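Of the protein chains in this complex, all but one are displayed in their positions.
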Amino acid sequence: MSTTLQPETTRTLVPQPKRRPFGVWFKDKGWRHLVGVVVTLFAVFPLLYVLSAALNSNGTLAGTKGLFTQVDIENFVKLFNDPARPFGRWFMNTLIIGVVTSAATVFLGAMAAYAFSRMRFTGRRVGLLSLLLLQMFPQLLAVVAIFLLLSGISDVIPALGLGSQLGLIMVYLGGALGVNTYLMYGFFNTVPQSLDEAAKIDGASHVQIFFGIILRLVTPILAVVALLSFIGISSEFVIASVVLTDPDSQTLAVGLYSFVADTRSKNWGIFSAGAVLAAVPVMALFLFLQRYIVSGLVQGGVKG
Amino acid sequence: MKLPNSSAMPVSRRVFTIGAFSAVTAVALSACGGGDKTSSSAPATAQDLAAGGASTITMWVDAERSPALKDIAAKFKADTGIEVKLVIKDFAAVRDDFITQVPTGKGPDLIVGPHDWVGKFVQNGVIAPVELGDKASTFSATAIKAMTFNGSNYGVPYSVENIALLRNTALLPAAVTTFDEAVAAGQGVVDAGKAKYAFLVGLDPKQGDPYHLYPLQTSMGSAVFGLTPEGGYDPKNLVLGGPEGIAFAKKLVEWGDTGSKVLNSNITGDIAKEEFKNGKSPYFLTGPWNVPDLQKAGIKLAIDPLPTAGDKPAQPFVGVNGFFISAKSANALATTEFVTNYLTTEAAQDSMFATGGRPPALKASFEKASSDPIVAAFGKIGDNGVPMPAIPEMDAVWNDWGATELDLIKGKGDPATDWPKMAATIKSKIGA
Partner (left out) sequence: MTQVFQSTNDAGHVAPPASGRPPGRLARARDHGPDSIKGTLVKVVLLGLVDAFAVYVMMMLFLSESWAILAVAALVTLAINWIYLRKGGLPAKYLAPGVFFLIIFQVFVVLYSGYIAFTNYGDGHNSTKADAIAAIQTMAQKRVPDSPTFKTAVLKQDDELFLLFTAPDGAVSLGSSTEALAAVTDAGTDSTGKANSVPGYDTLNFAQVVANQDAILAISVPVSDDPAEGSLRTADGSTAYAFKPSMVYDAGTDTFTDVDTGATYTDNGEGAFANANGERLATGWKINVGFDNFVRAFTDPNLRAPLLSVVAWTFTFAIASVILTFSLGLFLAITFNRDDLRGKKVYRVLMILPYAFPAFLSGLVWSGILNPQFGWLNQTLLGGAEIGWLTDPVLAKISVLVVNLWLGFPYMFLVCTGALQSLPTELDEAARVDGAGAWRVFRSIKLPLLLVSIAPLLIASFAFNFNNFNVIYMLTGGGPRFEDTTRDIGSTDILITLVYKVAFGQGTGRDYGLASALAIVIFIIVATVSAVSFKQTKALEEVNR
């Protein structure tokens, strides 16, 4: 880890295609590639079993026969041709629920983080601590409690109760404050207060400061939170399976489990195929958000 | 740090006006909605069904049964106007979800599951008895016996399942009767270099698998529970720890890692299936659920009776799948009609067999299915079987039972002390 970084002339000047000695290159960048390759192998290797099973119509996850001994796309074909299990529909449901929830989570969380970071009020410290502690309660009964709650809501407003995607989104929003708020709160704290003060002197309202300055400066963390909550929601299974009962309204996670729900005849091949496809939106979203995550701190504002 | 407030006074009044306006709209809207409800019930028609909330039956089903039930549900809808909504649920959680949800009145009307859930359901008061009347005699006796709990029938059976010994006829053309003979024959194939394992049975490396090993245990005269005078399992009479059980425990050590290594706890169900599919073993102790994949892979199968390790018959656990009616169904009459008069028909049971491949519980359908010698052979073995205990106390048995068997197979522990210790632990858990 104790690698000395070379003074980087290349960074400030126009990139120069000069050939550098291997040792220098390795000290600067090469080791990073080495780390990248090793960790990628660690990260991806177990998933190759999943991919292998997905591409093999006789696939199991036992993996005693070696990977990719047989490659066909029968599992994917089956996945999309089962009227009782509308995979395409599930895919859309997951996208909609995931996008709506993560957008709302980012918004609610950012508002709370702004309050905690920029304002001083009674109960602030206690509020922060309770947010943290609330996450630690063992959720052994969560499903039962949420079922009872939503069944109560169903009696009053059926459109928000059991079987409703909107109801599910609301349940997910219950977790909007929490770890995410902390992540944003910490990041907000690193934005100098002097920026707000200056803007305030210029007559900007708190709303303008929040939307106009802070949110723009913390884009990286907003993107991270959006991604984290999207991943969390797209793989959430327990609550979704209790809330969404109609096959047409289910999410990918719930739907996919039905392929392996039977203890005796699990269809690992199709399940793996579905899981592989389910990972695609996550990857796409990451690629899309990556430029916000690592855009570097917004150029104009802070550096001045 | 104080920031100026955002809303000036004049604004708040406008908020109220607009808020009030929207509120009035909402009131008007909801008043319209409420109007429908009060309309009095005129002559009963299909509309009445809808008004009374009786236009649908909700059924929790696993993914495999779902397509098989589509036709019969459509027929029911055509006959009665009532829709059967099939909801695919996760098998692992469905039993407990059913138990929590039924008391709220929001649970399903109907659930599909194995008969050994009945005890739990009865204990929680979530299912209602079903009187099959004369139709009971059209089902296999084992199936009806399994569905009977405390003298009442609680479900409509549709399939009967049990394990058997699968033999790869390409490796071993002839059947044997005892476990030792089977292992010897299998070892012969291995020695000839044609296979890798003499005998395969899938075990769980975490929990063992008492279910698959049970026929060997019963063939040595050991069982789990004694029977009540009425023929049900008696939770107060745990006979698992008896001398026959200890004898079986000693055998487990002989067959395990420190002995002949016939039983290998590293071989999971998936691995066993994979290896048998690749022709690496002449024998595979498993159930009908693995047969289609094996046939697809081109293995020539023969179904042999379960091998015996002692002088008693090898009795497998028989699992009966069936339909259970919620005790709090809001549509109980229609649900009962569907269950007793539609799902009991030959056509329904035929179509469930055609899609799910599980041997039907209805005798007539089973006869037809028996034209396949494999189904017939499994059924014959099942006739000797015993129903999986449905009493709630069985839940407390599996864990210790499996873990102890696993330890013995691995050669850890002494059968003479560990086996009785296991029985004592189970007894203390169930308060027997």
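Note that the chains are named A and B in the order they appear, and that numbering of residues resets to 1 at the start of each chain.
One rule holds for everything that comes next: a contact is a pair of C-beta atoms (placed from the backbone, for glycine too) under 8 Å apart; a residue touches a chain by one contact, two chains touch by 3 or more.
Worth saying up front: this structure is predicted, and the values here are computed from it rather than measured.
Colleague: For the chain that's not shown, point to the residue among B:278, B:355, B:384 or B:399 touching it.
Modeller: In the full complex, the listed residue that touches the missing chain is B:399.
Colleague: Just name the one of A:181, A:245 or A:258 that touches the chain not displayed here.
Modeller: A:181
Colleague: Touching the absent chain in the whole complex: find that residue among A:109, A:247 or A:269.
Modeller: A:109
Colleague: Out of A:227, A:242 or A:270, which residue would touch the omitted chain in the full complex?
Modeller: Residue touching the absent chain, from the options given: A:227.
Colleague: Going by the touch rule given at the top, which residues of subunit A touch the chain that is not shown?
Modeller: Within subunit A, the residues touching the omitted chain are 1-5, 7, 10-11, 15, 29, 32-33, 35-36, 39-40, 42-44, 46-47, 49-50, 61-64, 108-109, 111-112, 114-115, 119, 121, 124-125, 127-129, 131-142, 144-146, 148-149, 155-157, 170-171, 173-179, 181-183, 185-187, 189-191, 195, 198-199, 202-213, 216, 220-221, 223-224, 227-228, 231, 235, 237, 253, 256, 271-272, 275, 278-279, 282-283, 286-287, 290, 293-297, 300-304.
Colleague: List the residues of subunit B that touch the chain left out of this view.
Modeller: 2-8, 11-12, 14-15, 18-19, 21-23, 25-27, 29-30, 34, 41, 43-46, 48-49, 52, 54, 79-82, 96, 99-100, 103, 120, 122-126, 128-131, 133-134, 150-152, 205-207, 235, 264, 266-268, 270-271, 327-328, 331-334, 336-337, 340-341, 392-393, 395-396, 399-400, 403, 407, 410, 412-413, 421-422, 424-425, 429-432
The rule is short, and it goes like this: only the chains that are shown with their structure count from here on.
Colleague: How many angstrom lie between the CA centroids of subunit A and subunit B, rounded to a whole number?
Modeller: Computed from C-alpha means, the inter-chain centre distance equals 36 Å.
Colleague: In the complex formed with subunit A, which residues of subunit B make contact?
Modeller: Listed in rising order, the residues of subunit B that touch subunit A are 1, 3-4, 6, 58, 62-64, 66-67, 70, 85-93, 97, 100-101, 104, 106, 268, 270-271, 273-275, 277-278, 287, 289-290, 293, 296-297.
Colleague: Mind pulling up the subunit A residues that touch subunit B in the complex?
Modeller: On the subunit A side, the touching residues are 58, 60-62, 64-65, 84-85, 118-120, 143-144, 147-148, 151, 154, 162, 200, 205-207, 237-238, 241-242, 245-247, 254, 257-259, 261-265.
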